[in-house]
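Dumping the structure here so I can ask a few things about it.
Complex shown without one protein chain; remaining protein chains in place.
As written, the chains take the letters A and B, and residue 1 is the first residue of each chain.
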């Protein structure tokens, strides 16, 4: 590629000919985190502690100490996060190829089904139906599952009941198929986790984690504004913090969308 | 009358009564007031400061100074020194000690002096730091100042003996009448019984005119042998007897009598006089109820008859029982430890015939008493002395 194309891209971004859509929730202490049974280790919630705010602790400046678990807020899952990906090369956020941080996306809108059923699962036939309309999902593309879940209040967003969370996600077959038959680079959702709330009861449990990370692919969760993306053609920039041997990280996810 | 086994105060005299007129508040220090009193002593006695070879000091507000610090401060070189922190009993106690010192020739001329200043906040500070029992078990109850403590004593006494406020008021009213003849008294307006009864309550049954007004001032006198006084040409009064007692009747659940009651026989026996012989009486009047108690405990009437005694007598200068002739602390003011001296110094003036406008005619035998240190629930220290003037 010639450098002029890159400059054209920059100019298009600057002029608004290419829109930049922010797919990220604000990283804050009150954002829901994944809930595990309390006897397990827990993700540290986001904590923001003021160091100074133009006061006696620092008269001219404001800054905070921030702490959080790797899997808090809008975040990225690297292959090393799951046992299936533990022995792969370059499987952590600091060693993954930087080129994987920018890739196009196919957005599958299941918001109508998810509105009807919080336990809605994405299946191969549903994706095939999407492909009929928008074409075959190319390799090394993200598949993003739009459910409009990010528009809910946080109680409904987490949607915890006494038998666990009830949130939409993929079934095992579609994950295996997307990874093996379509070669996706990753799978992204609006919910807490790439898997459905009840995915612990699937076979295998947590199929998105199982198949994606076992094949060296990535996960994105707690995304928002997927409704502003076209079914195809958006380019996702998702570069996690370079945490040593990190299994994931909160990050800023943006999408580049051509305006015409 | 019992006989006293104690050595008499033969040859001991008291001279040069000094009162530095009181002020309500003073920006000066206690040392300033004490210095003025010493200066007046020297002037009145016609001696030099270097003639003073004994010093006895009482003060609440000297701060970190001790008696010995004062010797350097005032350029005194003494061979006998005492500091008496006994509050309202300080004058009697100081006199007793000084008398024995000059009698034994440990000293020739002892200056007894008490002085306190009164800054705007110093009374409260004195209260706060009065004593450990007070700090632990009285001050935290809002009873700052002796008012509430004496209120409890007064209430119990009045109920026990059927004493009315009017009975108590008669003492205060009479003293105010006396004070109107004393140009140095801080209280200058007449006080009627109606005003006394209508005064604002402070801590029931103590009302405003039952209370002394804290102020600044100093009092002093000299103690020496009679030959010293004669050689100086100083008019002097003889010391006939004294008593002193602390923490008397500790088993009384509440104070209805002071230590005087324990030693009153001794007081008159040593002096060789009877209560009826006295021309004037100067009691310690931090509260008039305490004065009434003293009338009983000092033998002028029996226990429980104090009110009747007050009803039956005229306590003014011209009355049949001249009492607290200067107006007492109730009307002159309470200048801290100098309050202990006020009655004794006025009594000395009376028997010397130098009391001026408050002079009782032909007064030659005086009793002065002291009472002090309400450490917890009662006044602990008591004392009394009988003086005879030159005419007796």
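Methods note: a residue touches a chain if its C-beta (ideal position, glycine included) is under 8 Å from a C-beta of that chain, and two chains touch if they have at least 3 such contacts.
By definition in this document, contacts and distances are computed from a predicted model.
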Protein name as given in UniProt for the chain not displayed, "Fe-S-containing hydro-lyase", "Proteasome subunit beta", "SDR family NAD(P)-dependent oxidoreductase" or "Monovalent cation/H+ antiporter subunit D family protein": "SDR family NAD(P)-dependent oxidoreductase"
Chain not shown, its touching partners among those shown: A, B
Options B:6, B:132 or B:188, residue touching the unrepresented chain: B:132
Of A:62, A:83 or A:154, the one touching the omitted chain in the full complex: A:154
Touch with the omitted chain, as defined above, among B:119, B:155 or B:184: B:155
Sites on chain A contacted by the missing partner chain, in the whole complex: 29-30, 32, 35, 41-42, 44-45, 47-50, 153-155, 157-158, 160-162
Chain B, residues in touch with the chain not shown (by the definition above): 123-124, 127-128, 132-133, 135-145, 147-149, 151-153, 155-156, 159, 200-206, 250, 253-254, 376-377
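One rule holds in what follows: only the chains that are shown with their structure count from here on.
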Chain centre separation (chain A, chain B; CA means) in Å: 93
